[in-house]
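Before I ask anything, let me first share the structure, which is written out below as structure tokens.
A single protein chain has been omitted; all remaining protein chains appear in their positions.
Think of it as A, B and C in the order they're written, each chain with its own count starting at 1.
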Amino acid sequence: MITAGIDVGSSSIKIAVMKEGELIYHHSEKLRRREPLKVITQAYSLTLKELDLKEEEIKYVATTGEAETVEFRTGHFYTMTTHARGGLFLNPEARAVVDVGALHARAVQIDERAKVLNYRMTSQCASGSGQFLENISRYLGISIEEIGSISLTSKKPEPCSSICAVLAETDAINMVSRGIKTPDIVKGIHLSIAGRLIKLLRASRAKGVVILTGGLSQDIGLVAALIELAGIDELKSGDRTYEFKTHPLGAFAGAIGAALWGAFRYEKVYRKIVA
Amino acid sequence: MSEINDILNRCQELYEDLSLGYVQRWKEMYGKKAVGFLPVYVPRELIRASGMLPVGIMGGGDQIEIIRGDAYFQSYICHIPRSVIEMALSGKLDCLDGMMFPSICDVIRNLSGMWQLMFPEKLSIYFDSPQNFESDTGGIFYQNELKRILDEFSKLSGITATDESLRDATALYNQNRRLTQQLYRRRADKPWEIPTSELYLLLRAGNILEVTEHNQMLERYMALASKENRKPLDNSRLVLNGSFCEQPPLGLIRALERAGGYIVDDDFVLAGRMIKSEIPLKGDPLENIVEAYLKDSKDVPFKYNIENKGDELVESFRENRADGVIFCAASFCDPGLLEQPMLQGRLDKDKIAYTSFQFAENTGQYQVIREQVGTFSDTIKLWGGQ
Amino acid sequence: MKCFYGIDLGSTTTKAVVMDHESHIIGRGITNSRSNYDAACEIAKTEAFIDARFGLLKKQSRKLEDSEAVFKKLRRAFELEEYLEQLKTLIHELRQSLDEPRFKNNLRDLSEFIGLLEPRAIQYGEQVYLKDDKPGSDFFRDNAAMVYTRVAEEFCAKKRLSFDLTSGLFDRSIIRVENQTYNIDFDDKIQSAYERLFGRKNPNPKLLDAINMSRGTKLEETLGVGTGYGRLRLPFPKKQIRSEILCHGLGANYMFPGTRTVLDIGGQDTKGIQVDGEGLVSSFQMNDRCAAGCGRYLGYIAEEMNIPLPDLGPLALDAKKNVKINSTCTVFAGAELRDRLADGQQREDILMGLHRAIIFRALSLLARSGGIRDEFTFTGGVAKNQAAVKALSELVGENYGKDIKINIAPDSIFTGAIGAALFAVREYKDKGDNP
Partner (left out) sequence: MTEKTAREVLKDDSMMIQKKLISGHYNNLAQAREKGKKIVYTFVPGNIIELVRSFGLLSMLPEIDSLQSAMRKKSDQYVAEAEKMGHSEDVCTYVKCHIGMIQSGIPGPDGRPLPEPDLLLLSYTGCFTFLKWFELLRQRFKCPVVLLQIPYQAEGKITKDMRDYIVKQLKDDVIPALEKLSGMKYDEERFKDAMRKSSQAEEDFVWTLNSAKQKPSPIDAYFGGVYYVGPIFTYFRGTDEAAEYYRVLREEVTQRIARKLGPITPEGPMRNEKFRIVVEGPPNWTHFREFWKMFYDEEAVVVASSYTKVGGVYESGFRHDPENPLSSTADYCLGCYTNLSLPSRVEMITNYIRDFQADGFIVHSVKSCNSFSAGQLLMLREIETRTGKSGGFIESDLVDSRYFSPSNIKNRLESYFQMLDQKKGGRS
């Protein structure tokens, strides 16, 4: 059986196609100020074309994210449900998923069946999000892909105190003008985002292996900052350790999870209804 | 179809009419006065027995744009006092001859003082309820408090409440309590028949309408609702907790239902449900009101309770056959938010699933909330109650 | 002549104003703020002094025939010279940036691209400054970005090159350009501008006389006062630094002596200020630690919609319907906009809603500072935005009565700098004039 998952994020859309539990196709596209629905429709027909599949051969199209407008979907799952499943798919050891996207971050505690046990997500304030990192990197004249490796070279991270993403931008300007080095600024920001994530994780009561998903999971600087902070925390409190894992397909976790849940639902409920 | 819609439209109108047209008309018609009260609870029997109309004020929701209200409150204070001030400053509360401020938190407490400074010509009563629930300690204090309030009322309305008028009022509110509880039971039985958004509007109407009118409305609605033939959905059953003071906007309540959850119990608009059963009519009416509060009132965050915190919530969860609990508290609501970890600890003990989020009465983006509740429902759907 | 200047180092723009000893404004300069504060100040100040020279020149050239048009042309030609000067630096920096590892794989393409860019950019400059008479923005960064994007898009499409790569190259280089103080020698550049317009043979001797006159006038930097968000980093002694609140109060009073309430919406902060008849501040409020609903918010929206910031207001003015916007979080602005568009709402209605949302926030701040009293002056960069002004007038009318006079000066964005310059004049006079 073939199912598809479509994850509509605030900065990009992701498509994953699964066949009998295997990932057979994935594709992502930045929205870049284009209308999501159009981008999705195009990308989806491209997917069918590339896989040489007819529409009805895909048994369940599961959406996740901001996908209310996608009319050709079979069903919808909420982001944390899908990232939980996708995260577990990418790393079967994971007992928690941290999804860091462009505007929101989510921490989900799961069990070995990807059942969501607990979760937390950020609110209406965009402090410490991907978007924020993107703005800063643009300001600093570095690309989002290299931000991670630059951050790793920092020797003396500059604390970034601002809670607000916008004011932090000015803070960063301020730092440049004080002669602080780019890596130190970036690392400071990574640490401050990591701090927020660890707080979310805590609040979600997760423990053990944590798989990072979402676009920022590809940011090695953020990952390093997370490990560093978790280490400090461990020393202090002596318990609740996290082991962070990443996966090259981390950004697709939502789409993968959606496709997997689609298959599950299809087997369980939908098949009967269609039949 | 149309009659139930008429009722709901009427409720919606009352809900949206922040200028309290109904109250103005009522006052003109009867030549009497009206007294407003803020959340959560005041014994409305006293206001009625003094020949006045009690009017529950629960903030301006998302229908009022705050310009002056923000001038009085810092960003880290909850939202309801700003909209109340905004309403008052724009003349919307002019028809209220007095205002009561129940002792539920520091914000409402201080608002009573602000009222004294801003509207010195209006009667403003800080209503101090006891945290000591012994009849001869807290009870005496409470009785004295009620007597003091009755005195003020009699000065305001020219009508002195008597045992008789207090008893009559109690009887009417008893009926209201009975009907409201019936409504809640009906919803818990068949939540698709009585959507929470409708139940909520009915409750809010009870804040404004004269009680006999509200009683009739409740009866009529219940009679009609069962004939509506609404279909059940594959939703989870949720108990909602934390919105005892500042109220979520109606859109948020609808969004919750759309995200796949039936609300089967809640703590919205508690004025009519604070006292859990009927108040006896025999004996001293004031004493009965006092005793009912001391011994038979709901467990709410602003009441001191160390012995059985959360038991009532667990009970509601069981009685209403719920799948989970949603904590839906106003941002910056100290009593509500400080209570939460204690309640959650209690739920953990019974392995009851819960989720939590915060809102403000003018929250307009439900995306994050929908996602959280949606995930919760997803989980229940995919995994059942296990 | 003795000149006094005020510099307002804001979070988004840096402004400078030059005054004579009678407190008349003789020059204004503005540039975008950047990490090198000194450079930003230096450039704003230089621009202000250049503006002052043009002022002199204008006075001198009044007698010439067709003076307005000639003067304007000369001014544009001068601006073109500045543009070209910076363009040279940009091209240089672009080439330098190619050394970075991330461009290694596309070195050939990118060099080719830069080669292509240069003539196009020169052409673009000549077009907008000399022919259209309408450069897109006051700032080189924006103008350069405009032509750069255009050329890069075409080039990448043709070469199947990642657009992100070229934009990365630009981001990297423009910062270096901005953090240098470029060399603008008035004498030199005015000569080139003149020659560009009229050729080398001096066909317009009267104009040249006027130019020489303004060149010859000595503009003495007597005293300066700094203000604004970054004022503490200005190279001034503490005595020559004033809080922007005081400067806005005084500046507003200077432009509109009847002012009693000032609203300033800048890039990252909003201030409500009450002043007395002398322009002395009697109370004020500022936004707290959240930049929601400030000028930067509009900047994000404009970026999101890919239109120049100055066009945002006019677009919103076409709104037909009131759309309520809830989140004024700057970062979420884009998301909200997309949400609404997906909901099927009209772009201009949403835009107006966004402007109203900003004004709502500002009004609560004003209410907190003591309300709005007659006359009411709106200052800061956002006062340049017609939609914001419209929303403000409507809401002030509804809430404080129609009788309140609302002042908006063309100089609104310079208010803080004007106040600072006034302080400089006063400071000098207090010390005793005429040494």
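Following the convention adopted for this analysis, a contact is a pair of C-beta atoms (placed from the backbone, for glycine too) under 8 Å apart; a residue touches a chain by one contact, two chains touch by 3 or more.
These numbers were taken from a predicted model, which means no experiment stands behind them.
Shown chains touched by the undisplayed chain in the intact complex: A, B, C.
Screening B:169, B:271, B:314 or B:337 against the full complex identifies B:337 as the residue touching the chain left out. Residue B:305 is the one among B:63, B:90, B:181 or B:305 that touches the chain not shown. Across B:26, B:126 or B:262, the single residue that touches the chain missing here is B:126. Residue B:110 is the one among B:19, B:90 or B:110 that touches the chain not shown. Listed by residue number, the positions of chain B touching the unshown chain are 71-74, 76-77, 81, 101, 103-107, 109-114, 116-118, 126, 128, 130-132, 134, 137-138, 140-141, 144-145, 148, 301-302, 304-306, 309, 329, 331-335, 337-342, 344-345, 358. Although one chain is not drawn, its touching partners on chain A can still be listed: residues 161, 163, 199, 202-203, 236-237. With the whole complex as reference, residues 239, 242-246, 280-286, 288-289, 368, 370, 426-427, 430 of chain C touch the missing chain.
Operating definition for what follows: only the chains that are shown with their structure count from here on.
The touch graph of the protein chains shown is complete.
Averaging Cα coordinates per chain and for the whole protein, the chain whose average falls nearest the overall one is A. Measuring from the averaged C-alpha position of chain A to that of chain B gives a distance of 40 Å. Put simply, the C-alpha centre of chain B and that of chain C have 52 angstrom between them. Residues of chain C found to touch two or more other chains are 290, 327, 339. Annotation for chain B: residues 365, 367 touch two or more other chains. Looking at the complex, you find that chain B touches chain C at residues 65-72, 74-75, 362-365, 367. In the complex of the two chains, the chain A residues touching chain B come out as 66, 77-81, 104, 113, 115-116, 119, 121-124, 261, 264-265. Those residues of chain C whose C-beta lies close enough to touch chain B in the complex are 288, 290, 324-327, 336, 339, 360, 363-365, 367-368, 371, 395, 399.
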